[in-house]
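Remarks on the structure that follows.
A single protein chain has been omitted; all remaining protein chains appear in their positions.
Letters are used for the chains, namely A, B, C and D, taken in the order the chains are written, and counting of residues starts over at 1 for each.
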Amino acid sequence: MDLVEQFPVLIVGLSMFLAYTMLLTGYLNRRLPFFMSLAMNSFFLILSLFILNHVLTVGPIRYWQGGWRPPWGIEYVIDAMNAYLLVIVISMVILGLIYSRGNVRHEIEERKHVTFYTLVQLMAAGLYGITVTGDLFNMFIWLEIASLTAYALIAVAGGRALRPAYNYVIMGSIGACLYIFGVCWLYSVTGTLNFADMRLLLPLVYDNKAVQMAFAMIVVGVMIKAYIFPLHLWQPDVYTYAPSTISSMMASVHVKVMFYILIRMFYSVFTLEFIRHYIGLDLLICWVAAIAILAGSIWAIKQRNLKRMLAYSSVSQMGYILLGVGLSPLSPWGLVGAAAHILNHAIGKGCLFMCAGAISQQEGLKDIRDFGGLGKKMPHVCAAFTIAALSMIGIPLTAGFTSKLFLIYASLDAAQYPFVAVLLLSGLLNLVYFWRVIDQMYFVKHKETENAIEVKEKGKSLPLSMVAPILILASLCIIMGIVWLTDIPLPLINHILSNLRMGVTL
Amino acid sequence: MIVPIDLLLLLFLLIVGIAALWVKDLLAAIVLTGAYSFIMANVWLQLGATDVAFTEAAVGAGASTALMMACLSRVPRWEKK
Amino acid sequence: MELMTPLFAILCPAIAAALILPSRNHPNIREAWTIAGSVAMFLLVLSMAPLIVKGETIEFTLFQSMFKNIYIGFKVDAFGEIFAITASSLWILVSIYSIGYMRTLKEHAQTRYYFAFCFAIMGAVGVALSANLVTMFIFFEIITVSTYPLVIHEQTPEALRAGHKYLAYLMPAGAFLLFGIMITYYLAGTTDFTPGGIKALATASPMIITVLFFAFLLGFMKAAWMPFHSWLPTAMIAPSPVSALLHAVAVVKAGVFGIVRIVGYVIGMDLMQELGLWLILAGIAGFTMIVASFFAISQDNLKRRLAYSTISQLSYIILGAALLNKESIQGAMLHIPFHGYMKITLFLCAGAILVATGKTKISEMAGIGRRMPVTMLAFSVAAIGMAGIPPVCGFISKLYLCMGAWAVGSPYGMIFLAVILISSLLDIVYFFPIILTAFFKKPADEIGAIGEIKIKEAPLLVVIPLTITAIFSLVFFIYPNMFYIFDLAKMAVSQLFGGV
Amino acid sequence: MTPVRKTYKRNVIIEVTTNLMFPLILLFGLYVMIGTGGTGGGFQGGTILASAYILYITVFGHEKGREKMPESVNALFKSLGLFLYNGAGWICVLFSLATAQWLNMPAFWPVTDFVGVAGARSFLVGYMVSVGIGLTVMAAFVSQYFDLAWKEDDEMEGGEE
Partner (left out) sequence: MMEWITVHVLEKYNFWIAILIIIIGLTATIVKENLVKKLIGLSIFQTAFFLWVVSLGDVGRNILTTWGLKTQTPPILWTEAAEKGYIYANPLPHVLMLTGIVVSAATTAVALAIVIRIYQKYGTIEEDEIIQKEMEFERAGVI
C-alpha cells in the first residue's frame, strides 16, 4: 500500500483532531489556533496535491476504514472528481482562513475567536469528509458536521444574522432528513450503502417505485442545501448577514460540496440510463436550472445591498452548475462545464464576497449606491472586484467565460437550444448588476461629503492578510481563465468522465 | 413483539405528538415532547432495536428535553397565538 | 510558417499597459511607454508584411484548447495584415496627438486613459491577427470592455448614459457572436478562417446557415450597420483621440473586418451566393450608406456628423464584401486603411478645433479656416477623399467598389452602383458646407472679438499627427502600395479566389 | 408574564437526593459506556454522564455547577474524548504500518498479546473509542446546558438591545 493512499484519511482525521486541539490550545494562547489551522491546512493542501497526482497517474484510491471490506465497512474512494474538488476545497479554506485573520477581528467579539476557528476547522473537516467518502451514510454524517458548524458560524455574527441562521437550521435539517430518507429507502431495497456496490445492485430494481422516490428525495434534499432556485429562500438573508469570511466560504466551498453530492448521486450511485430512461429527469433539471439562472439574476438586479446582490447572483450561478449536471446525460461537455464552473465560481464568488467584506470593514459601506469614488480609496480591492465581476459576467480570458463556453457547447451538443439563449441572456443580466457596482466604484463622480472624509479618517487601511487572498483569487480568475482554454486540464477531465463512467471522453 | 401493545404505543405516539404541537404552554409542549420521545423509545424496543431505544431515551427524552427546558428558562413560556 | 512575431506584436501594448500603471505619477515616462509600445508594435507588424506579400502565411499557435480543432493562436494572412498595419500605424500618430490633446485640455484620469487605450489597440490588432473565431472573439470582447472607460472618460451622467448605451449594444452583440461561433463549431468542427469558406458548412441545412449568418451579423454590431448604429454617434462623447482611433478605426473596423472574415473565410462566397445571403447583406449596406448620409446632413455637432459619415463609409466595405467579386472585395479591403487614414484626419481636426477654440458645433465654426489654416486644409483633403474625388486615396477604393458593382452585372449590380454614386454625392453635400463655412463665411461676432479672441493653431503635438495623416491620404493615391497595402489586398483577393 | 429574578431557594430533600444520586448516575453511565462487554454505547453512556451533571447544575445552580465542571475542564474533556477516539485510529495506523489502516483493530492485537492482555484484544481499542465518544458527548452536553441556561447578570429581560 502506497503512502499516498493514507492521505485522504490523514486529511480528514487530522482535521477533526486539529479542531479539538485548537480548542484546547485556545486556553493557552488565543492566537495560536489560527496559526495551527493555517499550518495544518497548508499541509493538507500538499497532501491533496499528491492525491490528485496519484489519482491522475495511477488510478483511484480505495481506502477501507478499519480494514472492513466495502459492503460492510466504510470506504473512502478518491477518484479524479474527488481529488479535484479536494484541492479546491482545501485551498479555498486556506484563503478564507487568511482572510478571516483581519476580518474576524472586525466582525466578531474577541472572546469568540477560538471557538470561531474551531468551528471553521470542523466545517472544513466536514467538507473534506464529504469529499473523500465513498459511503452514502458516511456522507450524511459529514454533511451534518459541515452544516451544523455552518449554522453556528452564521449565528456567530449576531444581530440580523440570527433569524436567517434559524431558518437555515430548519431548512437544512429538513434537507438532511430528506437526504437520509432517500438513502434509507435505497438501503431497504439494496441492503448496501456503498456507492460502488449500490451502483452494481441498483440496475436490477430501477423499475421499483421506491428507488425512484428515493432518488427524488435525495435530489430535493441536497438541492435545499445547494439552494437551487425554488428552494433558495433561506439563502439570501444568510449570505447577507453572516460574517464575510463565512459568506465567502459558504459561497465558494460549502455549496460546491453540496453540488458534488448531487453529481455523485447522479453518476456514481445512479447511472445515466436511470436518469435518462427511467425517470426522464434530465430535462426537468435543466429547466429548473434555466429558471434558476434567470430568476437569480433578475432578483439580483433589484438588490441594493452588495452582499445580498452577490447572494442572489450565487443562486443564479448555481443554476449554471445544475444546468451542466442536467445536460451531462446528453453531452459530456455538460459535466465539463459543471466541473469547470465549480472551480470558477468558487474563486470568483469567493473573491467577490471577500471584497464586499473588505469594503464594509474599511469604509463601512454596504449599499451599492454609496460606492462612489471607491476605486480611488481602495484600489486593490476594487480592481480585484472588477476582475472577479468580469469573470462572473463571462468576459473572455477570465474564468467565467470558459465555463459559459463549455455549457453553451454542451447545450448545442445536446441539441437543447433554449439553454444557449438562457446562458447568453444570463451573461447580459450579470452584466447589468455587476456593471452597476463597477460604475459606482470607478466612473461615478461622487460628492466629497464631510461624512465620507470622516469615515476615511476613521477607517484604517486593510491588513495585508485581507488584501492578499483577494488579490490571489482575482489573479486566479485570470489564470484559470487561460488554463481552462488550454488543453492542460484535459487529462483531469477525461479522468472525471471515465471515473463517473459517462462512456465518453473528450 | 406484541401487536396490541405496539398499536397502543403508536396511538399514544400520535396523540402525544399532536398534543405537543397543540398546547400553547411551551413548558407543557416540551414535556410532551419528552413523553413522545420516551414512547418512541418503547416502540423501538418493541421493534427489537434496543440500542436505538436506549439512545432515544437518553438523548431525546433526557438530554434534549433538558436543553429545551434550559432554553425555556430564558424565553417566554406561552405561545402567543 | 511558424513565427513568434504576431505574439510579440500583441504583447507590445499589453507590456506598455503594464508599464504605464506603475509610472502613473510621472506623465512623461508614462507617455513614453505608450509611444514606445506603439512604435514597437508597428515595426513588428510591418516586418511581417514582406513575407506575406510573397504568399506566405505566418502562423503561431499559442495553445491547443480543450475543444478539438480549436486552438488559440494567430494566423497572419494578407487581409489581417492590412487591418493590423492600419491600426498599428495610426496608433503611433494618435498617441502623439493624445499627449498634446490631453495635456492642453488638462484632462483627468490620464493614466486610466492610456491604460485602456493600450488594451483597446491590443484587441484591434488581436482581431486582425487571430487565426480562428474563438481567438477573434476573445480580442473582440477585450475591445468592448477596454473602450468603456474611454467612452465615459468625462464621467458626467451624460457620458455614463452613453457608456451604458455602448455596452447595451455591444455586449448582446458579443453574445450573438459567441452563439454564432459555437454554432459554427458545432456544425463544422472547426472555426479556423479558411479562404473561400469552411468546407463543412456547405453540407449544413440552409436554414441553419441563415441563422448563423444573422447571428454573425448581429454579433458584428460593431460595424454599426443600420438600424443597430445608434451607439456610435452616442459614443462620440469620448475625447477626440478616442473617437478618432477607436470609433473610426479600431472598434468599427474590427466589426467590418469581422463581417468580411465571415463572408470570405467562414461561410464562404459560394454559400453566400447560393443562399442569396449576399443580397441581404448588400441591401443592409446600401440602406445604411444612403440613410446614414442623410442623417449626417442634419447634424450640427461636428463629431456626430463625422460619426454618421463613418457609419455610411463602413457600409461601403460591407457592400464590397457582399458583392462577392474580386474587384469589390479588393475595394473593400483597400477602403479599410484608406478610410481609416481619411476619417482619422477628420476626427483629429475636430479635436484640434476643440482644443484651440472649444467649439464643437459646425455653425460656430465660421471663419475658422483662416485662423487654423493647417488644420482646415487637412480637413479639406480628407473630406475630398471621402467623397471619392482624386487626388486623394478614397478615389482608388471607391473606383474598385464601382468596378465590383459593375462586374455583378445584373440589375442588382446597377442598383448598387447607383447607391455608391449617390452616397458619394451625399458625402459632398455634408462635407463641403463645413469647408465653406470654415474658409469663406465671416464669423458673426468677428468685429467685437477680433481683439480678444486670439484663435491660433492648436499645439504642435496636435497639429503634426493630423498633417501626417492628411499627407498620407494623398500619398496613398500616388503610391497605393505604401506599407505594402495594395500588394496585400491583391494577395488577399487571390487567396480568396483560389490563387489567380 | 413577567419573569422576576428570584434568589435561589434551597430545598434540602432535593439537594440530598441529588447528592446521593449523582455518583450512581455516573456509575450507570460508565456501565453503559464500557460495561456491556463490547464496543458501542459510548454515546448513550456519555449522555447519561451528562445528565448527572445536568441534574446537579439544575439543583445547585450555575455557580456551584461551574465549580464541579469548570469551563477549561469541560474543554479538556471535549478534546480528550476526541483525542482518545481519533488517537485509537492513529495508533492502529502506527501499529499496522504494513497495511496501515485507520482504526484497523486487528493491527493492535499483537501488541495487546505482547503486553499480556490477550483476552482484551480488540476490546482495548473498542474501549478507547467508546470512552472517547462518551467523554466528548458528556462535555458537549454539559457545556450546551451551561450555555443555554446561563443567565448573564447584565441580561435584560424583554431583550432591549
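As a convention for this text, a residue touches a chain if its C-beta (ideal position, glycine included) is under 8 Å from a C-beta of that chain, and two chains touch if they have at least 3 such contacts.
Owing to the predicted nature of the structure, the values given are computational and were not obtained by experimental measurement.
The shown chains contacted by the absent chain are A, B, D, with contact judged over the whole complex. Among A:L3, A:A39 or A:I170, only A:I170 touches the chain that is left out of the view.
Not every partner is drawn; the one left out touches subunit A at residues 137, 140-141, 144, 148, 151-152, 155, 158-160, 162-163, 165-166, 169-170, 173-174, 176-177, 180-181, 184, 187-188, 193.
Although one chain is not displayed, subunit D still touches it through residues 43, 144, 147-148, 155, 158-161. In the full complex, subunit B contacts the hidden chain through residues 1-4, 6-7, 10, 13-14, 17-18, 20-21, 26, 29-30, 33, 36-37, 40, 43-44, 47-52, 55-56, 59-60, 63-64, 67-68, 70-72, 74-76, 79-81.
Heads up, the rule we're going with is that only the chains that are shown with their structure count from here on.
More inter-chain C-beta contacts link the pair A-C than the other of A-D and A-C. Measuring from the averaged C-alpha position of subunit A to that of subunit D gives a distance of 35 Å.
Spacing of subunit A relative to subunit C, judged by their CA centroids, is 44 angstrom.
Of all residues in subunit A, only 336, 390, 395-397, 401, 404-406, 408-409, 412-413, 420, 424-425, 427-428, 431, 435, 439, 442-445, 484-487, 489-490, 493, 506 touch subunit C in the complex they form. Of all residues in subunit A, those touching subunit D in their complex are 1, 6, 9, 13, 16-17, 19-21, 23-24, 26-27, 63-67. Across the complex, subunit D meets subunit A through its residues 72, 75-76, 78-79, 82-83, 86, 89-90, 92-93, 98-107.
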